[in-house]
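In this view, the complex is presented without one of its protein chains, the others remaining in place.
The chains carry the letters A and B, assigned in the order they are written, with residues numbered from 1 in each.
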Amino acid sequence: MEIESARLIAKGMAILAMVGTAAGEGYIIGKAMEAIGRNPDVGDSLFTKMIVGVAMCESTAIYAFVAFFLM
Amino acid sequence: MEGLLAILSKVGFDWQVAFANLVNFLIIFFILKHLAFKPLQKVIEKRKSEIQAGLDDTALAKTNLLTAEQKKEEILMIARQEANDIIAKAKETGDSLVVKKTEEAQLEYNKIITDGKKKSQKEFERMEREVRGQAASLIVASVEKILNEDLDEKQDKKLRERALDMMRQ
Partner (left out) sequence: MEWFQFKRAIPSIQPDFIFSIGSFQISNTTLYLFAIALFLFVGLLIMRPKLSTLPGKGQLMLEMMYEGVLGLIMQITASEYHAKKVFHILGALFLFIGFANFSGLIPGLTSITYDGISIFRTPTADFNTTFALAFGSVIVLHIVSIGDWGFFGHLGKFFKFKEVFQGFKQGIGAGFMSLIDFFLGLLDIVGELAKIVSLSLRLFGNMYAGEVLMVILIGSLAYAVPSLWFAMSMLSALVQAIVFGSLVTVFYMLAIKSDSSSEKRA
């Protein structure tokens, strides 16, 4: 196998990080929505915390992104 | 460090550009700080204080209105009471006046009536006296006329006196 094709395959595999990130972010947002639904009063403060959590979760996708460009 | 820079340059890192962009951001930061945030903050705070002052004024005006209304009510009450007093007094004086006047009128009426009665009594008595006198002289004259022929002076005088006495009784 040529080195270039191996790199392309590796890049494709790096993209798989999206799966986990998407699932994690969806879980966070779903849980946050549930909590807001139960107690709408905390919606405002929960929203920012949710955004921060989503951002933290997204860092894994960013590592994959970096890996994608490093390959 | 070289390796790190090499890795970063894979995503397009160039320290010169990064530095230029940082400087540009700082310029934007200072522009925003001095031309947007501070004046805006001043304006917003000024408006807040103005609104607060307006609200305070409104509250003050409201209390003033309330006290004024209370005062008005008080004054009205006093005035009403006074009016009632005046009316009561007037009624009283009027009533007493009516009574007094009635009494006076009654008195006058009585007086008039008694006066009239007295007058008529007097008149009556005078007329009676007159009538009596006239009747006596008439009788004497007629008697005189009858007796004139056969009575002398003496008898005549006696008779006249007797008749007068009779009539007096």
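Note that in this section a residue touches a chain if its C-beta (ideal position, glycine included) is under 8 Å from a C-beta of that chain, and two chains touch if they have at least 3 such contacts.
What you see is a predicted model; the values in this text were computed from it and never measured.
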Selected from B:Ala6, B:Val43 or B:Val99 as touching the chain missing from the view: B:Val43
Touching residue (missing chain; options B:Ala20, B:Leu55, B:Ile75 or B:Ile146): B:Ala20
Residue ranges of subunit A at the interface with the undisplayed chain: 44-45, 48, 51-52, 54-55, 58-59, 61-62, 65-66, 69
In subunit B, positions touching the absent partner: 8, 11-14, 16-22, 24-29, 31-33, 35-37, 39-41, 43-44, 46-47, 50
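One rule holds in what follows: only the chains that are shown with their structure count from here on.
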Whole-Å gap between the CA centroids of subunit A and subunit B: 89
Touching residues (chain side subunit A, partner subunit B) in the complex: 66, 69-70
Complex contact set, residues of subunit B against subunit A: 7, 10-11
